[in-house]
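All protein chains of the complex are present and in place, except for one that has been dropped.
Showing chain A:
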Amino acid sequence: MRSFLPAVAEQLFRDIQQTYHETSRIPDDLLIALKFVFGSCALPALDLVDHRSVTCLSSPSGRKAFQVLGGSGRLYVCLLSCHYCPCPAFSYTVLRRTEGLLCKHILAVYLSRAMAVTLQESVSDQQMSVLLSGTAAP
């Protein structure tokens, strides 16, 4: 059967981006809609965004990745082209039980992007390789 939630999520992000761009604010209604659609990871994701925890890393070779500073201080490297996060919540909730669309880190990436509060950082190719290979490890 066809999956609808991604379209809902995408639309929400579009709305957030537009509204935030126009008014520098996310209205309450969008916040509560986020909560509804993403469930319990919405609140922690917003907390991560408040703390500006999402950085976009780019390397000279042109590779990019997102790095999210989790609440525990751990850094999670999430990918740009697909949904993947090395955090346990992602493996459990999203992959194994398919009970969530995203984990809070990936959601934070989307929100940071929509609000344009992603930090930028350049890393060397070598560092990027290390980071990316780290995500591949189970």
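In this section, a contact is a pair of C-beta atoms (placed from the backbone, for glycine too) under 8 Å apart; a residue touches a chain by one contact, two chains touch by 3 or more; residues count from 1.
Everything that follows uses one rule, which is that contacts and distances are computed from a predicted model.
Asks: Quick one: find the hidden chain's UniProt protein name among "Cis-aconitate decarboxylase", "Beta-adaptin appendage C-terminal subdomain domain-containing protein", "Scaffold protein involved in DNA repair" or "Transcription initiation factor IIA subunit 2".
Replies: Options "Cis-aconitate decarboxylase", "Beta-adaptin appendage C-terminal subdomain domain-containing protein", "Scaffold protein involved in DNA repair" or "Transcription initiation factor IIA subunit 2" considered; the missing chain's recorded name is "Scaffold protein involved in DNA repair".
Asks: Touching residues of chain A against the unshown chain: what are they?
Replies: These residues touch the chain not displayed: 1-15, 17-18, 21-22, 26-37, 39-44, 46-47, 49-51, 56, 64, 66, 70-72, 74, 80-84, 87-94, 97-101, 103-104, 109-110, 112-118, 120.
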